[in-house]
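The complex is shown incomplete by one protein chain, all other protein chains being positioned as in the whole.
Right after this comes chain A.
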Amino acid sequence: MQSRRRKYLWLIFSASWLLLVLLGAPRLRQLAIPPSLRPRTLTSWPRWLDQELLPNFVEPEELTKDPCPPSCSTRQWQRQRPGCLMETCFDTSRCQSHGFKVFVYPVGLTQPISEIHHKVLASIEGSGYHTANPEEACLFVLPGDALSPQLLPLWNGGQNHLIFHLHPGSWPDLGFDLGQAMLARASPKPETLRLGFDVALPLFPQSYPQRGGSRGQLAHLIPPPGEDLLAFESQLDARVTGSSNHLDQTICQPSPRFCLLQKSGPRALGFSDNILLSCFSFQAGCIPVLLSSGWELPFSEVIDWGTATIMIDERHLLQVMGPALQELPPARILALRQQTQFLWDAYFSSVEKIVHTTLEIIRDRIFRAAARPWLLWNAPPGGLLALPTFSTQPGDFPFYYLQRGSRPSGKFSALIWVGALDQPPLKLIQEVAGSQHCAQVCLFPNWRGFPTPTYSHRGVTLIFLLLQKSDRFFPYSAIGTDAILSLDAHSSLSTSGLLSFVVWQSFPERIVGFQTQSHFWDEIKGSWGYTDQRPNEFSMVLMDAAFYHRYYHVLFTHFLPAPLRDLVDELSECEDILMNFLVAEVTKLPPIKVPQRKHCYNLTPGLPGPPRREQPSRDCISKFASWFGHMPLVHSQLRLDPVLFKDQVSVLRKKYRHLERL
């Protein structure tokens, strides 16, 4: 009995022990762990019992009252405030009548100016915005930065004036009162930059090329395996130990994946900026890692630097840089490498590009409604080549169709150069209008004797336009389609025209044509040459039968400087070469060749083909190359044929049968 009771007691005793241990142990354990390591629930912001009854921060009636006392009239409080805004310090009414015209004070007015300022001035004079008449100017540019502007006849407190200050940010400020003048300054201190008014420039050396400049040298979009992760490690060490007084060229060795750039004081600011540029240039695809957030990057008003650089606050560099760089997904590295190259080529490779970018930024501010959207500045071909005078909708440009999910319209306008013919080229018109994609036929130049033709095909009446000007590539507002088919009266077009239009829809940013030519470097003459005797490749298509986007008319007329277009008019020869240069400069790609009905290879001189005088063309091509600063044309070795072209299959299965008989 006792033993039995004892057993029970024992059982109860042990059971209670077990319970005690069970319940107590976790609790004790919890107490044993320091509070910081304990898993715990977040104490969140309370849900108040009466939160529905809380007062509004402002009564709606009070908001709609918001009385505007007489003192809120802008003009009054502007006077009390320092600093400048486009609205307050710039007289945009000067730009209304003549558009954005830039006047440069003659150099003679002031003391001699430096070489770099000469380059700046030449760049302005070479732009389409330059005017020699101060009356029609909207912006006045000072020829240097060391003069007393008060002597200038049109100074007017600096209003509508622009000063290029190209010394590093650490240099002393200008020796005179800036007034309301804008300052385009190389690597400025962010504190002194008047937001939305001044322009931040890159710092560039005196020897910087006027135009052209070296192109980006990225060969590998993907960093090849074994490439160093980071250049400039020694510099980093130097920085950490506090002796960062020399930054040498080693940063720009040819292969690291990232270049570390830093700003450790006002002295280094300009210097680093300089390295930023050289890294862009020499460093094929070396991604800049920028330290310090207090750095006003060049053209940061329009360029989204986050797409091309890795920015790290230098204060927590050591904490985050390693993971930040190593965990960077390959897609981002790929995008960064390409973007650095694009930005370099688009805005920084020459003095001219830097100056033109400055002018375009100011233009965009003045004509806000017609300013470039972000994409135009930050995607190839970039803001200098995407003109907002055409459209501010990226989806209208030939190069942004994919990004915007849009496509060119499915029709084309035929633009036929009739020259001095007595009769309209009816056969050609008939051929062209036979295409279901043809929306308009435009004949030019207008010749008084022409009867206005009427033509109806498959129930569709075509619009005929007789254009007034003799300018082949003028952006006629009457052209209502994205695609233009440029024709000469003597061209002959088979239904191959149809294939070429379908091909153009796949490549809307390029010229799609039939007859091709090739450029080459003539060693003997030391100049560029031009030939159709290298039939295995080509770099230009003739414009007597070619499809292209109507945007190129805008670019041809507004981007190219007047002297270049005058030259073409004079020679009446090289228009199509110039157009090919222009499109290649924009796309960086060759044009596209499609099969044509007749091939005429001048294997033996004297055979047919459009007669060309060799010498003027040769002059053109050299002149164009020197104006562009480099040779934009690119060779291609391929032709786009129909899928079943000349295949061993019944001709009945083929869509483009005409081409089989070539």
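Simple rule for what comes next: a residue touches a chain if its C-beta (ideal position, glycine included) is under 8 Å from a C-beta of that chain, and two chains touch if they have at least 3 such contacts; residues count from 1.
Note that in this section contacts and distances are computed from a predicted model.
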Legend entry - Hidden chain of the complex, named as in its UniProt record, picked from "DNA-directed RNA polymerase III subunit", "aldehyde dehydrogenase (NAD(+))", "Alpha-1,3-glucosyltransferase" or "Exostosin-2": "Exostosin-2"
Legend entry - Listed residues A:V141, A:L260 or A:A379, member touching the removed chain: A:A379
Inset, instruction - Could you tell which one of A:L151, A:A369 or A:I524 touches the chain left off the display? - result: A:A369
Inset, instruction - Using the touch definition up top, pick the residue from A:H98, A:H220 or A:H558 that touches the left-out chain. - result: A:H220
Inset, instruction - Based on the whole complex, identify which of A:S97, A:S148, A:Q319 or A:S409 touches the chain you can't see. - result: A:Q319
Inset, instruction - For the chain that's not shown, point to the residue among A:L151, A:L402 or A:I524 touching it. - result: A:L402
Inset, instruction - Could you tell me which of A:G144, A:P188 or A:P642 touches the chain that is not displayed? - result: A:P642
